[in-house]
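Presenting chain A:
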Amino acid sequence: AEPLRLGVVVPLTGDLQSYGVPGLKGAKLAAQEINAAGGVLGADIEISTGDSQTLPQAGVDAAQKLVNLNRVVGLVGAMSSGVTIPVALSVSKPNGIPQISNASTSPKITSLDDNDFLFRDIPSDAFQGVALAQVVKDAGVDKVGIIYVNNDYGEGLKDAFSTAFKDSGGSVVGTAAYEQKQSSYDAEVSRAYGDGSTQALVLIGYPQNGQTILRQSLEGGKFDRFFFSDGMKATDLITNLGAQYLNGSLGTVPQAEAGSEAANHFANAYKKANGELPPQPYIDTAYDATYLLALAAAKAGTTTDSTKIRDALRDVAGPPGEKVYPGEWAKAADLLKQGKDIDWVGAAGDEDFDEHGDVAGTYGKWTIKDGKIETLEVFTPSK
Partner candidate 1 sequence: MIQVDNIAKSFGGIKAVDACSFEVAEGSITGLIGPNGAGKSTLFNIVTGFLKPDSGRILLDGDNVAGVPPEQLFHRGLVRTFQTPHEFSRMTVRENLMLVPAGQRGENLLQSWLRWARVKDQERQLLDQVDDVLAFLNLDHIADTLAGNISGGQKKLLELGRTMMTDARVVLLDEPGAGVNRTLLATLADAITRLNRERGYTFCVIEHDMDLVAQLCAPVIVMANGSVIAQGDFDTIRRNPQVIDAYLGGVPA
Partner candidate 2 sequence: MQEFLQLTYNGIILGSILALGAIGVTMIFGVLRFAHFAHGDMMTVGAYSTLAFVQGFGWPVWLAALPALVTTAAVAVVLDQMFYRRLRRVAPVILLISSFATALMLRAVVQIIWGPDNQVYATGISIPYRVLGLVITPDSLKVLGGAVLMVIIVHLFLSRTRMGKSMRAMSDNVDLARISGVPVNRVIFWTWVFAGVLAAVAGILLGVNTRLIPTMGWNALLPIFAAAILGGVGKPYGAILGGLIIGLAMNYSVLFIPSAYKLAVAFVIMIAVLILRPQGILRGIRL
Partner candidate 3 sequence: MNDKDGVRPVLEIDDVRGGYGGVDILHGVSLTVNPGELVVIVGPNGAGKSTLMKAAFGLLQINSGQVRLAGADITNISPDRLGHRGMSYVPQERNVFPTMSVQENLEMGAYIRKDSASAQMERVFDLFPRLKERRKQPAGLMSGGERQMVAMGRALMIEPTLLMLDEPTAGLSPAFVQQVFEWIRAINAQGISILMVEQNAKQALGIADRGYVLATGENRHEDSGAGLLANREVAQMFLGGR
(Lines give C-alpha, C1' and ligand atoms only; values in the text may rest on other atoms or scores of the structure.)
Protein backbone atom coordinates (compact mmCIF):
# COMPACT_ATOMS: atom_id res chain seq x y z
CA ALA A 1 0.00 0.00 0.00
CA GLU A 2 0.96 3.62 -0.18
CA PRO A 3 3.08 4.75 2.73
CA LEU A 4 1.38 6.86 5.35
CA ARG A 5 2.87 10.27 4.73
CA LEU A 6 2.87 12.59 7.68
CA GLY A 7 4.32 16.05 7.94
CA VAL A 8 5.86 17.61 11.02
CA VAL A 9 6.00 21.39 11.17
CA VAL A 10 8.37 22.52 13.90
CA PRO A 11 10.65 25.45 14.48
CA LEU A 12 14.11 24.25 13.58
CA THR A 13 15.41 27.81 13.44
CA GLY A 14 14.33 31.10 14.94
CA ASP A 15 13.20 32.00 18.42
CA LEU A 16 11.74 28.69 19.50
CA GLN A 17 14.31 26.60 17.68
CA SER A 18 15.25 24.62 20.75
CA TYR A 19 11.82 22.99 20.82
CA GLY A 20 11.86 21.97 17.21
CA VAL A 21 14.38 19.20 17.10
CA PRO A 22 13.19 17.33 20.22
CA GLY A 23 9.60 17.51 19.01
CA LEU A 24 10.66 16.19 15.66
CA LYS A 25 12.49 13.35 17.36
CA GLY A 26 9.38 12.53 19.34
CA ALA A 27 7.36 12.22 16.16
CA LYS A 28 10.04 10.19 14.48
CA LEU A 29 10.28 7.89 17.46
CA ALA A 30 6.63 7.03 17.10
CA ALA A 31 7.08 6.39 13.40
CA GLN A 32 10.06 4.14 14.04
CA GLU A 33 8.20 2.13 16.63
CA ILE A 34 5.22 1.71 14.38
CA ASN A 35 7.27 0.83 11.32
CA ALA A 36 9.26 -1.67 13.34
CA ALA A 37 6.02 -3.24 14.53
CA GLY A 38 4.71 -3.81 11.03
CA GLY A 39 3.64 -0.35 9.91
CA VAL A 40 0.23 1.01 9.14
CA LEU A 41 -1.81 -1.42 7.09
CA GLY A 42 1.45 -2.99 6.04
CA ALA A 43 2.94 0.26 4.85
CA ASP A 44 5.58 2.42 6.44
CA ILE A 45 5.07 5.85 7.90
CA GLU A 46 7.08 8.46 6.07
CA ILE A 47 7.80 11.58 8.03
CA SER A 48 8.57 14.80 6.19
CA THR A 49 9.77 17.82 8.04
CA GLY A 50 8.99 21.47 7.60
CA ASP A 51 10.87 24.24 9.35
CA SER A 52 8.47 26.88 10.59
CA GLN A 53 11.40 29.17 11.48
CA THR A 54 9.10 30.30 14.30
CA LEU A 55 7.40 32.52 11.74
CA PRO A 56 3.85 32.25 10.49
CA GLN A 57 4.82 32.95 6.88
CA ALA A 58 7.51 30.32 6.89
CA GLY A 59 5.36 27.86 8.78
CA VAL A 60 2.55 28.16 6.28
CA ASP A 61 5.01 27.84 3.45
CA ALA A 62 6.45 24.69 4.96
CA ALA A 63 2.99 23.22 5.51
CA GLN A 64 1.94 24.12 1.98
CA LYS A 65 4.91 22.25 0.64
CA LEU A 66 4.29 19.26 2.88
CA VAL A 67 0.67 19.01 1.83
CA ASN A 68 0.93 19.91 -1.82
CA LEU A 69 4.35 18.69 -2.79
CA ASN A 70 5.07 15.89 -0.33
CA ARG A 71 1.40 14.87 -0.30
CA VAL A 72 1.21 14.29 3.41
CA VAL A 73 -2.19 13.27 4.78
CA GLY A 74 -1.68 14.48 8.30
CA LEU A 75 0.24 17.23 10.02
CA VAL A 76 1.84 17.31 13.43
CA GLY A 77 2.53 20.82 14.76
CA ALA A 78 3.09 23.60 14.88
CA MET A 79 4.55 24.99 18.05
CA SER A 80 3.13 28.37 18.89
CA SER A 81 -0.47 29.23 18.17
CA GLY A 82 0.80 32.09 16.04
CA VAL A 83 1.99 29.52 13.55
CA THR A 84 -0.47 26.72 14.25
CA ILE A 85 -3.55 28.80 13.52
CA PRO A 86 -2.40 30.21 10.16
CA VAL A 87 -1.30 26.73 9.13
CA ALA A 88 -4.71 25.37 10.06
CA LEU A 89 -6.56 28.17 8.29
CA SER A 90 -4.59 28.32 5.10
CA VAL A 91 -3.41 24.75 4.74
CA SER A 92 -5.15 22.10 6.79
CA LYS A 93 -8.66 23.43 6.52
CA PRO A 94 -8.77 24.17 2.77
CA ASN A 95 -6.91 20.97 1.90
CA GLY A 96 -8.80 18.78 4.34
CA ILE A 97 -5.74 17.57 6.23
CA PRO A 98 -6.01 16.60 9.90
CA GLN A 99 -3.53 18.59 11.94
CA ILE A 100 -2.64 17.80 15.52
CA SER A 101 -0.76 20.46 17.35
CA ASN A 102 1.50 19.08 20.01
CA ALA A 103 2.17 22.38 21.69
CA SER A 104 -0.36 25.13 21.09
CA THR A 105 -2.31 25.86 24.21
CA SER A 106 -4.15 29.01 23.20
CA PRO A 107 -7.87 29.00 24.04
CA LYS A 108 -8.40 30.53 20.58
CA ILE A 109 -7.84 27.14 19.05
CA THR A 110 -10.89 25.72 20.77
CA SER A 111 -13.27 27.98 18.93
CA LEU A 112 -11.35 28.30 15.70
CA ASP A 113 -13.40 27.81 12.55
CA ASP A 114 -11.28 24.98 11.22
CA ASN A 115 -13.87 22.59 9.74
CA ASP A 116 -12.75 20.23 12.46
CA PHE A 117 -9.36 19.62 10.94
CA LEU A 118 -7.34 21.12 13.76
CA PHE A 119 -6.80 19.02 16.88
CA ARG A 120 -4.39 19.24 19.71
CA ASP A 121 -3.22 16.68 22.19
CA ILE A 122 -2.26 19.21 24.81
CA PRO A 123 -4.89 20.81 26.98
CA SER A 124 -5.82 24.43 26.64
CA ASP A 125 -3.84 26.52 29.06
CA ALA A 126 -7.06 27.53 30.75
CA PHE A 127 -7.06 24.19 32.61
CA GLN A 128 -3.52 24.14 33.78
CA GLY A 129 -3.84 27.57 35.35
CA VAL A 130 -6.55 26.20 37.59
CA ALA A 131 -4.49 23.15 38.42
CA LEU A 132 -1.49 25.22 39.27
CA ALA A 133 -3.53 27.54 41.49
CA GLN A 134 -4.80 24.53 43.34
CA VAL A 135 -1.28 23.21 43.88
CA VAL A 136 -0.07 26.56 45.18
CA LYS A 137 -3.02 26.98 47.47
CA ASP A 138 -2.74 23.45 48.82
CA ALA A 139 0.85 24.16 49.69
CA GLY A 140 -0.38 26.83 52.04
CA VAL A 141 0.83 29.78 50.04
CA ASP A 142 -1.41 32.83 49.86
CA LYS A 143 0.72 35.53 48.33
CA VAL A 144 2.69 34.99 45.18
CA GLY A 145 4.54 36.86 42.51
CA ILE A 146 4.18 35.72 38.93
CA ILE A 147 6.66 35.89 36.09
CA TYR A 148 5.35 34.62 32.80
CA VAL A 149 6.64 34.42 29.30
CA ASN A 150 5.05 37.07 27.16
CA ASN A 151 3.37 34.90 24.58
CA ASP A 152 0.01 33.24 24.29
CA TYR A 153 1.12 30.27 26.37
CA GLY A 154 2.38 32.38 29.21
CA GLU A 155 -0.42 34.85 29.15
CA GLY A 156 -3.11 32.21 29.00
CA LEU A 157 -1.71 30.34 31.94
CA LYS A 158 -1.11 33.49 33.90
CA ASP A 159 -4.70 34.68 33.39
CA ALA A 160 -6.19 31.35 34.32
CA PHE A 161 -3.91 30.99 37.28
CA SER A 162 -4.55 34.48 38.65
CA THR A 163 -8.29 34.14 38.38
CA ALA A 164 -8.37 30.74 40.01
CA PHE A 165 -5.90 31.74 42.67
CA LYS A 166 -7.79 34.86 43.64
CA ASP A 167 -11.07 32.97 43.62
CA SER A 168 -9.63 30.63 46.18
CA GLY A 169 -8.60 33.53 48.37
CA GLY A 170 -5.00 34.00 47.40
CA SER A 171 -3.49 37.22 46.24
CA VAL A 172 -1.04 38.03 43.48
CA VAL A 173 1.34 40.69 44.70
CA GLY A 174 3.41 41.30 41.62
CA THR A 175 3.18 40.22 38.01
CA ALA A 176 5.80 40.61 35.33
CA ALA A 177 5.86 39.44 31.75
CA TYR A 178 9.22 38.54 30.34
CA GLU A 179 10.35 38.89 26.75
CA GLN A 180 12.34 35.95 25.53
CA LYS A 181 14.89 38.06 23.74
CA GLN A 182 16.33 39.65 26.79
CA SER A 183 19.40 38.52 28.55
CA SER A 184 18.78 39.70 32.07
CA TYR A 185 15.67 39.57 34.21
CA ASP A 186 16.55 41.27 37.44
CA ALA A 187 13.98 43.91 36.83
CA GLU A 188 11.21 41.41 36.22
CA VAL A 189 12.13 39.61 39.41
CA SER A 190 11.96 42.84 41.36
CA ARG A 191 8.62 43.58 39.92
CA ALA A 192 7.18 40.20 40.77
CA TYR A 193 8.66 40.50 44.23
CA GLY A 194 6.51 43.55 44.75
CA ASP A 195 6.45 44.92 48.27
CA GLY A 196 8.23 41.87 49.63
CA SER A 197 5.22 40.14 51.15
CA THR A 198 5.35 37.39 48.55
CA GLN A 199 5.89 33.87 49.77
CA ALA A 200 6.75 32.26 46.48
CA LEU A 201 7.33 32.81 42.81
CA VAL A 202 5.09 31.25 40.20
CA LEU A 203 7.15 30.88 37.09
CA ILE A 204 5.32 30.26 33.85
CA GLY A 205 7.72 29.90 30.98
CA TYR A 206 10.46 27.92 29.38
CA PRO A 207 13.79 26.76 30.76
CA GLN A 208 15.90 28.93 28.42
CA ASN A 209 15.15 32.09 30.25
CA GLY A 210 13.51 30.45 33.22
CA GLN A 211 16.93 29.32 34.29
CA THR A 212 18.17 32.89 34.29
CA ILE A 213 15.10 34.09 36.13
CA LEU A 214 15.49 31.47 38.83
CA ARG A 215 19.12 32.22 39.17
CA GLN A 216 18.55 35.90 39.51
CA SER A 217 15.72 35.32 41.97
CA LEU A 218 17.93 33.15 44.13
CA GLU A 219 20.99 35.33 43.87
CA GLY A 220 18.99 38.41 44.53
CA GLY A 221 17.59 36.78 47.64
CA LYS A 222 14.07 37.57 46.52
CA PHE A 223 12.50 34.17 46.16
CA ASP A 224 13.45 30.76 47.39
CA ARG A 225 10.21 28.96 46.88
CA PHE A 226 8.96 28.20 43.40
CA PHE A 227 5.96 26.87 41.53
CA PHE A 228 6.32 25.90 37.93
CA SER A 229 4.23 25.40 34.85
CA ASP A 230 4.82 22.37 32.64
CA GLY A 231 7.25 24.29 30.43
CA MET A 232 9.63 24.44 33.34
CA LYS A 233 9.67 20.75 34.08
CA ALA A 234 13.25 20.10 33.16
CA THR A 235 16.04 18.18 34.79
CA ASP A 236 18.59 20.40 33.12
CA LEU A 237 17.33 23.26 35.13
CA ILE A 238 18.07 21.40 38.30
CA THR A 239 21.57 20.39 37.36
CA ASN A 240 22.40 23.82 36.04
CA LEU A 241 21.15 25.60 39.12
CA GLY A 242 22.01 23.14 41.85
CA ALA A 243 19.54 20.71 43.40
CA GLN A 244 19.53 22.19 46.88
CA TYR A 245 17.97 25.43 45.70
CA LEU A 246 15.00 23.85 44.10
CA ASN A 247 14.19 21.19 46.66
CA GLY A 248 10.51 21.14 47.39
CA SER A 249 9.49 23.23 44.43
CA LEU A 250 6.17 22.15 42.98
CA GLY A 251 4.79 22.13 39.50
CA THR A 252 2.05 20.88 37.26
CA VAL A 253 2.12 19.12 33.95
CA PRO A 254 -0.53 17.60 31.72
CA GLN A 255 -0.25 13.94 32.47
CA ALA A 256 -2.05 10.70 31.89
CA GLU A 257 -4.35 9.50 34.61
CA ALA A 258 -3.10 5.97 34.31
CA GLY A 259 0.01 6.95 36.08
CA SER A 260 3.41 7.24 34.63
CA GLU A 261 3.76 3.92 32.91
CA ALA A 262 3.03 5.35 29.52
CA ALA A 263 5.36 8.21 30.16
CA ASN A 264 8.04 5.83 31.34
CA HIS A 265 7.80 3.70 28.29
CA PHE A 266 8.12 6.78 26.18
CA ALA A 267 11.06 8.11 28.11
CA ASN A 268 12.88 4.80 27.85
CA ALA A 269 12.16 4.39 24.20
CA TYR A 270 13.33 7.92 23.57
CA LYS A 271 16.48 7.30 25.51
CA LYS A 272 17.20 4.18 23.53
CA ALA A 273 16.71 5.90 20.23
CA ASN A 274 18.15 9.36 20.88
CA GLY A 275 19.85 9.46 24.24
CA GLU A 276 18.64 11.29 27.32
CA LEU A 277 15.17 12.78 27.08
CA PRO A 278 15.79 16.51 26.91
CA PRO A 279 14.06 18.97 29.20
CA GLN A 280 11.78 20.49 26.59
CA PRO A 281 8.08 19.90 26.80
CA TYR A 282 5.98 18.85 23.80
CA ILE A 283 8.11 15.88 22.83
CA ASP A 284 5.70 13.36 24.25
CA THR A 285 2.81 15.19 22.66
CA ALA A 286 4.51 15.04 19.28
CA TYR A 287 4.94 11.33 19.81
CA ASP A 288 1.29 10.93 20.78
CA ALA A 289 0.10 12.99 17.83
CA THR A 290 1.98 10.80 15.41
CA TYR A 291 0.58 7.69 17.04
CA LEU A 292 -2.93 9.09 16.88
CA LEU A 293 -2.69 9.83 13.17
CA ALA A 294 -1.32 6.38 12.51
CA LEU A 295 -4.02 4.72 14.58
CA ALA A 296 -6.67 6.72 12.81
CA ALA A 297 -5.30 5.68 9.45
CA ALA A 298 -5.28 2.06 10.52
CA LYS A 299 -8.80 2.40 11.77
CA ALA A 300 -9.99 4.16 8.63
CA GLY A 301 -8.28 1.53 6.52
CA THR A 302 -6.56 4.08 4.33
CA THR A 303 -3.20 5.76 4.16
CA THR A 304 -4.25 8.29 1.56
CA ASP A 305 -7.69 9.62 2.39
CA SER A 306 -7.03 12.39 4.84
CA THR A 307 -10.66 13.13 5.56
CA LYS A 308 -11.35 9.55 6.55
CA ILE A 309 -8.32 9.62 8.78
CA ARG A 310 -9.66 12.74 10.40
CA ASP A 311 -13.03 11.07 10.90
CA ALA A 312 -11.40 8.17 12.70
CA LEU A 313 -9.29 10.28 15.02
CA ARG A 314 -11.86 10.59 17.81
CA ASP A 315 -12.63 6.90 17.71
CA VAL A 316 -9.09 5.81 18.33
CA ALA A 317 -8.30 8.57 20.77
CA GLY A 318 -11.05 8.07 23.26
CA PRO A 319 -13.37 5.52 24.78
CA PRO A 320 -15.01 3.21 24.28
CA GLY A 321 -12.51 0.55 23.51
CA GLU A 322 -9.57 -1.25 24.90
CA LYS A 323 -6.86 0.98 26.23
CA VAL A 324 -3.61 0.88 24.34
CA TYR A 325 -0.39 2.47 25.48
CA PRO A 326 2.82 3.68 23.95
CA GLY A 327 4.82 0.86 22.46
CA GLU A 328 1.75 -1.28 21.90
CA TRP A 329 1.35 -0.71 18.21
CA ALA A 330 1.18 -4.35 17.28
CA LYS A 331 -1.60 -4.93 19.76
CA ALA A 332 -3.49 -1.87 18.59
CA ALA A 333 -3.15 -2.78 14.95
CA ASP A 334 -4.42 -6.25 15.74
CA LEU A 335 -7.43 -4.96 17.59
CA LEU A 336 -8.27 -2.55 14.82
CA LYS A 337 -7.91 -5.29 12.26
CA GLN A 338 -10.44 -7.32 14.21
CA GLY A 339 -12.76 -4.36 14.01
CA LYS A 340 -12.49 -3.69 17.71
CA ASP A 341 -12.48 -0.29 19.26
CA ILE A 342 -9.44 1.08 20.97
CA ASP A 343 -8.69 4.00 23.27
CA TRP A 344 -5.24 5.49 23.09
CA VAL A 345 -3.60 6.57 26.30
CA GLY A 346 -0.53 8.52 25.37
CA ALA A 347 2.75 9.42 26.85
CA ALA A 348 1.41 12.81 27.76
CA GLY A 349 -2.06 11.90 28.90
CA ASP A 350 -5.35 10.39 27.99
CA GLU A 351 -5.72 12.34 24.78
CA ASP A 352 -9.46 12.00 24.35
CA PHE A 353 -10.55 14.57 21.81
CA ASP A 354 -13.71 16.50 22.56
CA GLU A 355 -15.96 18.09 19.96
CA HIS A 356 -13.52 20.96 19.44
CA GLY A 357 -10.56 18.67 18.97
CA ASP A 358 -9.26 19.58 22.39
CA VAL A 359 -8.20 17.21 25.12
CA ALA A 360 -9.21 17.55 28.72
CA GLY A 361 -6.60 18.07 31.27
CA THR A 362 -5.57 15.71 33.94
CA TYR A 363 -2.51 17.02 35.61
CA GLY A 364 0.43 15.62 37.35
CA LYS A 365 1.65 17.41 40.42
CA TRP A 366 5.39 17.09 40.51
CA THR A 367 8.06 18.12 42.88
CA ILE A 368 11.81 18.34 42.97
CA LYS A 369 13.42 16.16 45.57
CA ASP A 370 17.15 15.64 45.90
CA GLY A 371 17.72 16.77 42.38
CA LYS A 372 15.08 14.51 40.90
CA ILE A 373 11.65 15.20 39.60
CA GLU A 374 8.97 13.11 41.25
CA THR A 375 5.33 12.90 40.45
CA LEU A 376 3.21 13.19 43.57
CA GLU A 377 -0.24 12.66 42.18
CA VAL A 378 -2.37 12.96 39.10
CA PHE A 379 -5.53 14.95 39.50
CA THR A 380 -8.29 16.70 37.67
CA PRO A 381 -8.49 20.35 38.64
CA SER A 382 -11.79 21.22 40.26
CA LYS A 383 -13.33 24.10 38.35
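Remarks
Assume a residue touches a chain if its C-beta (ideal position, glycine included) is under 8 Å from a C-beta of that chain, and two chains touch if they have at least 3 such contacts; residues count from 1.
How these were chosen: all candidates are chains of the complex that A comes from, given by their letters.
Values in this document were obtained by computation on a predicted structure and should not be read as measured data.
When you check 1, 2 or 3 against chain A in this complex, the one that touches it is 2. In the complex of the two chains, the chain A residues touching candidate 2 come out as 13, 15, 17-18, 20-21, 150, 176-184, 186-188, 190-191, 207-208, 211-212, 215, 218-221, 236, 239-242, 245, 278-280.
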